[in-house]
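Only a single protein chain was left out; the remaining protein chains are all shown in position.
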Amino acid sequence: MTSHTTTPLEYNTEQSQMNILGFWVFLGAEIVLFSTLFASYFVLEHNTADGPAGQDIFILKDVLIETFILLTSSFTSGLAIHSMRNHDKKGLLIWMIVTLLLGAGFLYMEINEFIHYVHEGATIQTSGFTAAFFTLLGTHGAHVTFGIIWISLLLVQVYRRGITEKTSSKLFISSLYWHFLDVVWIFIFTFVYLKGMVM
Amino acid sequence: MSWDEFFVTGDPLILASQIGIGLTMVGLIALITYLKRWKWLWSEWFTTVDHKKIGIMYVLAGVLMFFRGGVDGLLMKAQTSRPELDILDAQHYDEIFTTHGVIMILFMAMPLLIGIMNVVIPLQIGARDVAFPKLNAFSFWIFFAGAMLFNLSFVIGGSPDAGWTSYFPLAGKEFTPGVGNNYYALSLQIAGIGTLATGINFVVTIIKMRAPGMSWMKLPIFTWSAFITNIIIVAAFPILTVALLFMTLDRLFGTHFFTVAAGGDPMLWLNLFWLWGHPEVYIVVLPAFGMFSEVIATFARKNLYGYKSMVYAIAGIAFLSMLVWVHHFYTMGNSAAVNSIFSLTTMMIAIPTGVKIFNWLFTLRKGRIQFTTSMLWSLAFIPCFTIGGVTGVMLAMAAADYQYHNTMFLVAHFHYVLIPGVVFAVFAALYYWWPKMFGFKLNEKIGKWHFWLFVIGFNLTFMPMFFVGLDGMSRRMYTYAESTGWGAWLGFSAIGSLVMAAGFAALCYNIYWSFRYASRDVGNDPWNARTLEWSTASPAPHYNFAVVPEVETLDDFWYKKKKGETGLKKADLKPVHMPSNSWTPIVLAGAFGLVGFFLVFEWIPLAIIAAVGIVIGLVANTFDYDDGYHIPVDELEEEEREWRGDLE
């Protein structure tokens, strides 16, 4: 059933291969989900009613730092998977914990950003624009939160069981998820913040 | 909120059903306790991960929902059978056509089709189960939780009343302040999670678990149609998820996605709804096409004509299904150019569909057609669906649609598509695959009663609607004036619906009769069929195949039978790995249902507490390292001997 010759560890069993493929299909569904959120945002972007518009409230500096943090976390999660393939349990744990800390930092900044907007008079109930904005970002943020909890639980399993065929495929999948969230953020950064500042 | 607001009161009809439901529940629980069947139910059904049992539970739920949706339909027919009747008031009529639509599409058609896919697909591709058996059980239970939550609205809190399309602004809290449409948003969301999970599961199953040698162009046509259907599910359901999320936020948390005030855009809902809703139509129709293809080939005693063009046609329809959503609102004031483009894409669907009709006809040609009940459904489908199809083309012409839109003509059209296209298919499939599911056939004679009553009743019910529609009757009217002259048409239609109901009753009787009296000696291949599911015992053993079959051609089993190569060599038997039962799916789904229920009533703290249940379920799941178990060779041998006799 197993062969340690050519395929990476996480692809070793048939079930692992199916899990990874299944997760890719799931990410396909996630792409549709976020595309719908983006499309709805574009439809409602200018419906600010009596509330503020994007350029009135966005703080580009904070958003840049958030972007930097999340991009770095994507890189460190890549390093973690690299350690995993080398059967380096310690490296895997360390890099994944760094990833999670960066994720938590990102969340902290995002929550602060939201609090700032609320103080500026832009709550989720203010207008069509704020509803779409908070829901798009909130959905991304909820994904990050879920990812942090999920990966923490996986790390407990790695700590207890070591790097096995099962734990490795689970961690690999979670890293796919993490990279995906990073890609979504790049779109948010470009099409929500940058576009919002310019237009 | 006081108790009399919580329970729907004040209508004798509803009171009677409340008492009826209550007594049935008590009776069921008492019966199970008396028969000491709780443990059996829990270990054999509630926690099962076997795709065949899950499929059977889907079918059961679907038939149950068919009954509920059918009663809604009959009430509507009764209310409109004469002008100015007073059986239902406007509000009740509105609730009933809403629940009729939602239930028939999402809680009847979907589970019946997914249920049959569940039973048949792994068997047809020579697999032992689906890719993710536990996820599959979760799909069922969460669908079931959603369906039950939706049905609860009937007795607790009040039913949704904005139509199955739930158009905004009407479905917003300003215009429908009750909890009814909260039920809509939340129960569809919950059931939708299950459908999406099914989609992912079957895509992976069909890509990864096909028997050795079964390359893409050797895939049975039903599996092909299911594969493409599940791809559409993955592509379309997330859109519904987002739309329902917005709806929930609007209704529960006062956001302005679809409101009239504060920059909301109700037309965004229409677009999102139909971006999902149109592909949804094909999600229910495409697997049906696959089922008809299998049945027609089997009972014409010929292979399917133009197999490859059938596959391309399904793929073509799936692709086009994503590009036609605007035809649901040509009358929104789109530019002439937009309406022209969408008229064209919509009409183009007729091209691959036409190809399929002709391929079916040419499969029949030069065949040897046997009129089994299953085949009768498939044959009746062709002319009935043709009427649905040509009226669809007429509706696709935007300019003409300005006169048909939202009228009874449209209602007649989509019933002519969905009933032959889905319900006939499900009936054909049930009669066809019943022996594989239960080890006995449904009675053919009662089946023919079922068939004739239902088909004749169907045509009597829906044909008149074309005419009242052309006479200016719009849909969803609970009453009309005598002077309109619609009474005669609609009275005729109401009688038809009773005939149809009698057909459904015949099906129920057939199931009962066959359970009690039908011969259990049907063999593995009662229809002399062509595909792999018929190569194993009826009912299929829990491991499906003692030895995974190897495939050389399309319809491999058919040729193996001719060559007499269907035997089993004892030497080939190896222990079979099976997944273990699991309690997490049903518990998780229950937690989702509870969260949904509390959110319907906007009891946020309770919802959060129930959500902890979901978290616990998920955590338990990720720490679950159960690897399943192996069935030893002796056991396999014994079970196989039972129906094969001696092994080679």
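Residue numbering begins at 1 within each chain, and the chains themselves are lettered A and B in the order written.
Keep in mind that, in the parts below, a contact is a pair of C-beta atoms (placed from the backbone, for glycine too) under 8 Å apart; a residue touches a chain by one contact, two chains touch by 3 or more.
One rule holds for everything that comes next: contacts and distances are computed from a predicted model.
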| query | UniProt names the one chain left off this complex as which of "Quinol oxidase subunit 2", "ATP-binding cassette domain-containing protein", "Peptidase S8" or "Sulfate transport system permease protein CysW"? | reply | "Quinol oxidase subunit 2"
| note | Displayed chains in contact with the omitted chain are B
| note | Among the options B:Asp72, B:Asp94, B:Asp129 or B:Glu280, the absent chain makes contact with B:Asp94
| field | Identified contact with the non-displayed chain, of B:Phe371, B:Tyr512, B:Tyr625 or B:Trp643 | value | B:Phe371
| remark: Missing-chain contact, candidates B:Ser309, B:Thr566 or B:Asn621, resolves to B:Ser309
| request: Can you work out which residue in B:Ala211, B:Ala315 or B:Ala350 touches the chain that's missing from view? | output: B:Ala350
| note | Hidden partner sits against chain B at residues 4-5, 8-11, 90-91, 94, 158, 161-163, 167-170, 173-178, 259-262, 266-267, 300-303, 305-309, 329, 331-333, 336, 339-340, 343-344, 347-348, 350-351, 354-355, 357-359, 361-362, 364-371, 376, 379-380, 382-383, 386-387, 390-391, 393-394, 397-403, 405-407, 448, 452, 455-456, 459, 463-464, 466-467, 470-472, 474-481, 483-485
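Note that in this section only the chains that are shown with their structure count from here on.
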| Considering the complex alone, what residue numbers of chain A touch chain B? | 14, 17-19, 21-22, 25-26, 28-30, 32-33, 36-37, 40, 43-44, 47-51, 124-129, 131-132, 135, 139, 150, 153-154, 157, 161, 166, 170
| said: Going by the contact rule set out above, which residues of chain B touch chain A in the complex? | reply: 131-132, 196, 199-201, 203-204, 207-209, 234-239, 241-243, 245-246, 249-250, 253-257, 261-265, 268, 272, 275, 619, 622-623, 625
